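Got a structure here, written out as structure tokens. Questions coming.
The other protein chains are all here in position, but one chain of the complex has been omitted.
What follows is subunit A.
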Amino acid sequence: METEIRFTHKSLVESSKSGDRNSQHQLYELYVDAMYNIGMRFLGIKEDAEDIVQDSFVDAFKNLHNFKYESTFGSWLKRIVINKSINHLKVKRLPLAAMEDHEYHLTEEQSYEPVDAMDIEKIKRGIEKLPLGYKNIINLYLLEGYDHMEIGEVMGISVSTSKSQYHRAKKKLVEIIKTL
């Protein structure tokens, strides 16, 4: 089953590899909104997100011969968008992860009572209000479905730092939502 998922849109990908503009456009149409939303979540500015999405598609089509179906095309493309977004933030010298005293983080699982935390609109607004480092980790873990190993790779931090930062971010998010 997993194998079948990896080969999603295989014919489109293959014809795009050989430079077929129509197939490239079909792939673009399938993924552009998802990629744009990722860009917006990380960068928050429409123009920046558009630049990142454009560059990502150009890079993807130019390097499509390197895509060997080790993941789905969508995951591969998403990785490009996320890497570019993180690099963009690095260039802007914005703090990627809130690093304060994460070494002393308590690992016990805390229970987050529902309160109003199940209201998606509030969660969205709450995420927007998070410090940038927390926001990135919440985005990567909860919305992009990355595990801590992948987050570590993308953000250039260790797996344990990713875990501790995530727990802090989640706690902070619930706190913010309660105030909304």
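Rule of thumb we're sticking to: a residue touches a chain if its C-beta (ideal position, glycine included) is under 8 Å from a C-beta of that chain, and two chains touch if they have at least 3 such contacts; residues count from 1.
Everything below uses one rule, namely that contacts and distances are computed from a predicted model.
Given the choices "Carbohydrate ABC transporter permease", "Anti-sigma factor", "Dihydroorotase" or "Multicomponent Na+:H+ antiporter subunit E", state the protein name listed in UniProt for the chain not shown.
Of the names offered in "Carbohydrate ABC transporter permease", "Anti-sigma factor", "Dihydroorotase" or "Multicomponent Na+:H+ antiporter subunit E", the absent chain's UniProt record gives "Anti-sigma factor".
Determine and list the subunit A residues touching the chain excluded from the picture.
Residues of subunit A in contact with the hidden chain: 18-21, 24-25, 28-29, 32-37, 40-41, 50, 53-54, 57-58, 61-62, 109, 111-112, 114, 117-118, 120, 123-124, 142-143, 145, 170, 174.
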